[in-house]
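With one protein chain held back, the other chains of the complex are shown just where they sit.
Naming follows writing order (A, B, C, D and E), and every chain is counted from residue 1.
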Amino acid sequence: MSHQTVFAAELAWPEYKRRVSGGDCPILLPLGSMEQHGHHMPMHVDVLLPTEFARRAATEIGALVAPPFTYGYKSHTKSGGGNHLPGTTSLDGATLVNALRDVIREFVRHGARNLCIVNGHFENSWFIVEGIDLALRELKWAGITDVKIVVLSYWDFVHEEAIAKLYPDGFLGWDIEHGGVLETSLMLSLYPEFVSLQDAVEHAPARFPPYDVYPANPDWTPPSGTLSSPLGATIEKGELLLSVCTEGIVSALRKEFALPADAAESVTREARTTLVEQG
Amino acid sequence: MSHQTVFAAELAWPEYKRRVSGGDCPILLPLGSMEQHGHHMPMHVDVLLPTEFARRAATEIGALVAPPFTYGYKSHTKSGGGNHLPGTTSLDGATLVNALRDVIREFVRHGARNLCIVNGHFENSWFIVEGIDLALRELKWAGITDVKIVVLSYWDFVHEEAIAKLYPDGFLGWDIEHGGVLETSLMLSLYPEFVSLQDAVEHAPARFPPYDVYPANPDWTPPSGTLSSPLGATIEKGELLLSVCTEGIVSALRKEFALPADAAESVTREARTTLVEQG
Amino acid sequence: MSHQTVFAAELAWPEYKRRVSGGDCPILLPLGSMEQHGHHMPMHVDVLLPTEFARRAATEIGALVAPPFTYGYKSHTKSGGGNHLPGTTSLDGATLVNALRDVIREFVRHGARNLCIVNGHFENSWFIVEGIDLALRELKWAGITDVKIVVLSYWDFVHEEAIAKLYPDGFLGWDIEHGGVLETSLMLSLYPEFVSLQDAVEHAPARFPPYDVYPANPDWTPPSGTLSSPLGATIEKGELLLSVCTEGIVSALRKEFALPADAAESVTREARTTLVEQG
Amino acid sequence: MSHQTVFAAELAWPEYKRRVSGGDCPILLPLGSMEQHGHHMPMHVDVLLPTEFARRAATEIGALVAPPFTYGYKSHTKSGGGNHLPGTTSLDGATLVNALRDVIREFVRHGARNLCIVNGHFENSWFIVEGIDLALRELKWAGITDVKIVVLSYWDFVHEEAIAKLYPDGFLGWDIEHGGVLETSLMLSLYPEFVSLQDAVEHAPARFPPYDVYPANPDWTPPSGTLSSPLGATIEKGELLLSVCTEGIVSALRKEFALPADAAESVTREARTTLVEQG
Amino acid sequence: MSHQTVFAAELAWPEYKRRVSGGDCPILLPLGSMEQHGHHMPMHVDVLLPTEFARRAATEIGALVAPPFTYGYKSHTKSGGGNHLPGTTSLDGATLVNALRDVIREFVRHGARNLCIVNGHFENSWFIVEGIDLALRELKWAGITDVKIVVLSYWDFVHEEAIAKLYPDGFLGWDIEHGGVLETSLMLSLYPEFVSLQDAVEHAPARFPPYDVYPANPDWTPPSGTLSSPLGATIEKGELLLSVCTEGIVSALRKEFALPADAAESVTREARTTLVEQG
Partner (left out) sequence: MSHQTVFAAELAWPEYKRRVSGGDCPILLPLGSMEQHGHHMPMHVDVLLPTEFARRAATEIGALVAPPFTYGYKSHTKSGGGNHLPGTTSLDGATLVNALRDVIREFVRHGARNLCIVNGHFENSWFIVEGIDLALRELKWAGITDVKIVVLSYWDFVHEEAIAKLYPDGFLGWDIEHGGVLETSLMLSLYPEFVSLQDAVEHAPARFPPYDVYPANPDWTPPSGTLSSPLGATIEKGELLLSVCTEGIVSALRKEFALPADAAESVTREARTTLVEQG
């Protein structure tokens, strides 16, 4: 069992306590989903990607990554194909809200004061807002008012310059990037064993009317379940995305949590010392 | 992306649909927790172990393993050391109940009719009962009455003969096996990289009065957080446990889901054919 | 009491029943909020505008407008300035979800099968999705599966051509239109008595980092509470918006509810006949 | 936009803040319903009337009127005809309770300490009690204990002397005044355009057994939906009611909120000064 | 164990099943509270009285009495003195609603189709309405639509003639009968061991303004906790009340459940036969 891991659940409690109880160590919590991602990708893309971004950021800033939420809010036609699709397995809004509220309350009980929700599934967004609001309200009742929570979705850190490289033929919006170039490129560079590009279905970008209908109209979603073609995905794009988003996330967390630029290093150094002492 | 995986979330939806929509393919859902397990083990033991038992059973019977619940109900002093301990990160009862209800409803929507909750955290037990009851009630309202759900905790399959081998000096009950010989042996045989036996703390088995007090009395829990000494754990015991429990689980599921003895094989054969056809 | 009104609550029940019980008459439900809209506008902008769009659309298609929701979900820093601002008065997510579920269930009990949620407050969006999902689930349990619900936010019908006219210096996104040109122009053309442009505060468009923080950082919101300057608002722009959005909404509802182009007229004719008969 | 309005949502936030943040300005919250009121009246009677009483009282005492609740609790056979009737559109009890709890919490966040629930729909009564109890409990947890909430239903201020004038042939109780002389007279004097007395149905006062049955027995309710004949309603009675109830409400609020008799005047004076300064 | 008891919980299940599964045997469910009743009476008056009325009615009509609810909704100043008083121990509204919904669902599962809620605590009234509404809704989802539920409060059966005898000096309304002549007379005649009239406090009837305030103003409640003087209570009045209310309840249930006048007798006869057969 390594003391250097950034995954909180891989630690024994004495080491976790040592890192967290003082309040300085940020906890990054990946929120995913089990959701179809087309013919060419598995259904835990939205868990794998935010977890990896959290791992990279945590390594840089000396944070810990909490176990991810493996299920998320209901897939929406315009951003995930719709919750009527096979394989997509979702929680009611209140369930997600309460689960997030519960674990925030627990991490704060451990001493954590800086938390970051690393979202990988667009549809989680507003239930994250509510879960945090309820958690902060309860913490206030408990007399705790020094908690700060950052919420981010990794794709929001892709800047204009990167977009120009990723989508040379024009960018149509993150909303239809479900199972498209963004996610497929990232998966190709990180988990190629989970991508079978030969099964990818090419199709024109999904176009939707400016409103929604319920129950979902299955005809609105391309038969593949993706909302834009993944065929432009490459490992190189994946690496660009990894680099751009990780940098953005690290920079945001350093700023918001007032972390020194060499935080991770100093933590590692401290951890090493401890290990020596224990050995 | 392999079609042979038993992990549902590693499949693309067309293959998931092919397997699940007919109702025959059981879905096994591991339920864990983030809970301290002493000085010598990490905090996701209750996720890793049921997931591995589910994987082994699914491989044998041609089932799929759903993404595990990574958080569970509050740790209890007498079976997990107590929820006041650092690192232990728990959900409210209603949150766990509703999360389970939600995903059962979804798997049934996909066509599944045989489900199995593979529990790795004792404290989840009664909230599993309630989550299933609410799910079955709602499914009944939806006109679906042919769902069967098996609930099991892997340790309940350790028979007398195995107990005699595992605990030659006498067995004191599963309740105080938290972080003890059972879990440590299994982790040693499956995930030795997550066990540091040199950090294990020897202590007499925890003894509790025949009642509980709240708020938890921290003095009741051994300082290590384990409830019995892990020092008797060995890889061999872990392998015995793996073999005994897997056999028990497989046999139970074959019986309850009326599966043929060679189910897995036939599924694999079918899957292979499909792959050839797709190729 | 006029039988020609499109406001459902202005009817006596016999006339309401006559129109609704057959299932053909759509019910349009405006969802608003009580939310600060800068120094120059009142706090019920998000109620007034969707109610007026609903009224116009209902008049065109022979629908009824239900009483609006006068409170909505918590204001978000990036789309409404934030819920910490004075005057903004919001509901918890679950409250909004359940209120919407409840009234949908009731309108369906009356016979309505075509409903439209006319949203005027961006932050309501995902709780509308959940409220509808819960309502449709319960209706399914009750054996009712022929309900269709359209959800729309009026600004989504502003097409590219209109945007070019409205924002000659470039459009920065609906997200920062809170209290800006869009809403102010509409209010100027519809409710000039509620706009005091002389109190409007000019400021550069709000710019936000690609993530959120909680508790909200008050420094992120322009002191006025608006997210872009309302000073470019004009009555003409308001009239353009009214025309473009109403047309879009009417066209969407005609399509989704399979309404004839002259629905309203025929309804009016029928109503008149009835009045004569009653007189 | 007038600064003299008593409707809180018609103010821009700076003026709202100026009035409310100090805690002295009472907030009056009308609670209504969408409920059938016979053949001769519309379905928002229970919104219009308490809103108007709140407006009159607010004008007198220098208070603000919050946006009304446009939906209320389920109509009861003996006081509203029953919730099975067409047009009546109601909330579950918990929804109403939570909505009230939410907005109370918000007004107190703004600084308000004196609130008044002005109820127009009998069936709301006990859910108002619960909503307030939950709100005060949460506020207590937040350390706020100086909130005072008055709850009133306007008809409770009709004194014996007025009853003698209103019901010269004997008064049978407020319970069966649903759609009868009380409400119809008030509507005639305030909103004659919403009353069509020619459609009013005369019938003997409803008589009920001393118990209830569920599901509601439709035969218990007069076919018109009213519980007593509205035919005795007159504008004069409406004016008497307006005067008697407004006086009673004003007097109650002055007493409970320890307001000076000339509160409104002084507020107006202060507001005028401010306007001059701003102008 | 007697088969003649009317208390359902005193039966073994085979006899309960024999009586209930056919649907004809009504189940009467007493709902009480733990609430102060002045210096001279205990705090379970609201449990004892409806249970006794249920027992008497059940004996007459061949029904069964379910275990009473021993806690109820929060005491109200104007009908129970207020929930701030010592000893009064109450449930949140939602708790009472859900508990009632749950047990109704269970009795219907057993086969019961005729239920009667026998209320002994005024404040329970509207949460009973909601609990029943939720239960009937769920039962409808389950396809069960032939359930009939009567709700009654025993005092509502005291007719004018009896009131004249009970209150020769004038009747001031049931609302202030808390701990007064009504309840004390009944307790004197049924449970004299629980009444100590010598401790009763005489005071003028409580008078309240026509509105409520929260938090409750303790000065509004007479210091004794009763709302009118119990000193006029007598055993004779208790016997009159017992007779009048029981007759009223029996007559109501016979009518609503379409029971023959000799139902109890025939049931007893049948039970006797069965006993002989078993003996």
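Rule of thumb we're sticking to: a contact is a pair of C-beta atoms (placed from the backbone, for glycine too) under 8 Å apart; a residue touches a chain by one contact, two chains touch by 3 or more.
Not measured: the values here are computed from a predicted model.
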Can you pull out the displayed chains that the omitted chain is in contact with?
A, B, D, E
Any idea which of E:Val47, E:Ile132 or E:Val213 touches the chain not displayed?
E:Val47
Identify the residue among E:Phe53, E:Phe107 or E:Trp141 that touches the chain left out of the display.
E:Phe107
Had the left-out chain been drawn, it would touch chain A at residues 138, 141-142
Can you list where chain D touches the absent chain?
140-141
Chain E positions in touch with the non-displayed chain are 1-2, 8-14, 16-17, 20-21, 34, 36-44, 47, 66-71, 85-92, 94-95, 98-99, 102-103, 106-107, 110-111, 193-196, 199, 225, 278
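Operating definition for what follows: only the chains that are shown with their structure count from here on.
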Taking each chain's centre as the average of its Cα atoms, which is closest to the average over all protein Cα atoms shown?
C
Matching over half of the contact pairs by residue number, can you pick out the copy of the A-C interface from A-B, B-E or D-E?
D-E
Chain centres from averaged Cα atoms put chain B and chain D apart, in whole Å, by 55
In whole angstrom, the CA-centroid distance of chain C from chain D equals 25
Where chain D touches two or more other chains, by residue
92, 94
What's the contact topology between the chains, one of line, ring, star, complete, other?
other
Can you work out from the touch definition every pair of chains that touches here?
A-B, A-C, A-D, B-C, B-E, C-D, C-E, D-E
